[in-house]
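Heads up: the structure comes next, in structure tokens.
For this depiction, one protein chain was excluded, whereas all remaining protein chains were kept in their positions.
This part shows chain A:
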Amino acid sequence: MSAIIVALLGFFVFLLGYRYYSKFIAEKIYKLDPNYVTPAHQYNDGVDYVPTNKFVLWGHHFTSVAGAAPILGPAIALYWGWLPAFLWVILGTVFAAGVHDFGTLVLSVRHKGQSVGTIADRLIGRSGKLLFLFIILILVLMVNAVFAWVIANLFISYPSSVFPVLLQIPLAIAIGYMVYKRKTKMLVPSLIVLAIMYIAAIASAQFEFLQIDLVKYMGGEEGEGLFGLGVVSTAFFIWIIFLMVYSYIASILPVWKLLQPRDFINSHQLVVGLAILYLGLFFTNPELTAPIVNENPDRSWLPLLFITVACGAISGFHGLVSSGTSAKQLDKETDARFVGYFGAVGEGLLALVSILTVATFFSNTDAFFATYASYNDANAAGLNTFVEGASVLAGGLGIPSSIAITIVSIIVVSFAATTLDTSVRLMRYIISELGTEYKIPTLSKTHVATSIAVLSSAALVLLPEGPKGFGSGGYLIWPLFGTSNQLLAGISLMLISIWLKRLGRNYAFTLIPMIFLLFMTMYAMFQQVFFQWAAWGTNTNMLLFVLGAIIFAFALWIAITAFRMLTKKYGDPIDQNKAM
């Protein structure tokens, strides 16, 4: 089957979802009011609360939520064939992610632009807020571990990408300085930096001496590593330590010094990446060589598919962006439909192209099964298959394969690095906040909180043992990352449902995705924890067992809270025009 037809079919469903379903939700459920005075107007302070054009706000919202996760999840989920992943991405985006991102935005707009955490405190009480903090804490811990593994893995697999990525750091600091201290415009400098990075990529793809290849330096895979570890394991160890030291420094610097200038460059990379993939797809018109459905998987798609693809189908992380930032900048309440729902569609498009990139990469179905032999193999191989598949699509645009591989891996590493940077920072804030909540003031100190964040993340990514030794097994954390991300989305959907119920509205359209998510995550965790990872299971792994059990307990906590809050009798419906 032609990939273009599948892509067009996906676009068509997204279009229908936006055109009809989001309109229905906007008019009948969220009842958007064009005359409602949004927080951006009410509290306009020229800093956080600023009315912003909806297209500009959408652009910013989309670049904030799009990252490496919607690429990696679908690339792994292709294990069950392209159809299940395709259907979940398309239907998940239309019926779950769209409603969730749109809903958190509206919920926050109706609550003075507050974040979901603060709203949980108001709607449920302190236990709601703590529940929320713990889930985010787990999520960011998983994000740190997974993305550190993603970067280390790409650095080891494609050593030509290391030099341009390292080059980005001083150049980003220079842009930060120019833009914030010298008040220069940022478009031209950031484009120049992007050009320098890609020139460096071309150079390092051509000249071996520019490739920082730790495995080669230690005498190849068969050589001897440090501390009695294998060479690949040592290389993972060195890169992960390097990344953690980097994230420590990056997360305590003011955002304008490194994080934001990197974001400017990465926004260009998002455009470049999407353009390469979709144009490559339309120019080469490849056939889908992956099977439609994998008929003999070693692990059933139900329920694992739903925790393997989180971002791209639905992601709780979007609620944090919707409620903390975008809600404060919404000009009219009716813009929420475009910014929130269409933001989710943007992410769906990224996930869709990831599916198509991997599904068209293989020469035939046998080649597919050689790589995607088992669910664990799919977890380990998904990322590299995407990078190589993307380089084939780029080849259709005339870009030589070695350069294309380098550029695609740079793009993925850059996304992952920004996510890592943001999430270590977020983890630091949450540890501080928990310190304040539980009256342990030491935890609130910047260096204490950052050290805890960085050390726990490093331990988590180094512990799981992959086929190439310690450190190479970070991908085993992936399903846990998906689960915690889904749980966060579950809490946000629960808050929206409680709010709709208190307004006396129909809350089935947010409740059903919430029940679906909670059911799938609990089902998946129960199955993984008790039948796979436990001491009596088939793939005993104590680390995953403990983490999975904790996540399962939290999922249960959310389900009980949701049941309690949604069966509770409330008095008369509150007036929707009064902010609560």
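Everything below uses one rule, namely that a residue touches a chain if its C-beta (ideal position, glycine included) is under 8 Å from a C-beta of that chain, and two chains touch if they have at least 3 such contacts; residues count from 1.
Here is the rule we go by: contacts and distances are computed from a predicted model.
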| item | value |
| --- | --- |
| Name of the absent chain as recorded in UniProt (options "Acyl carrier protein", "Alpha-D-ribose 1-methylphosphonate 5-phosphate C-P lyase", "Dipeptide transport system permease protein DppB" or "DNA helicase") | "DNA helicase" |
| Listed residues A:180, A:198, A:369 or A:519, member touching the removed chain | A:180 |
| Residue, one of A:12, A:207 or A:256, that touches the chain absent here | A:256 |
| Option from A:6, A:29, A:57 or A:463 whose C-beta touches the chain left out | A:57 |
| Chain not shown: contacting residue from A:190, A:315 or A:360 | A:190 |
| Where the unshown chain meets chain A, residue by residue | 45-48, 50, 52-53, 55-57, 59-60, 63, 179-180, 185-187, 190, 255-256, 260, 263-264, 267, 329 |
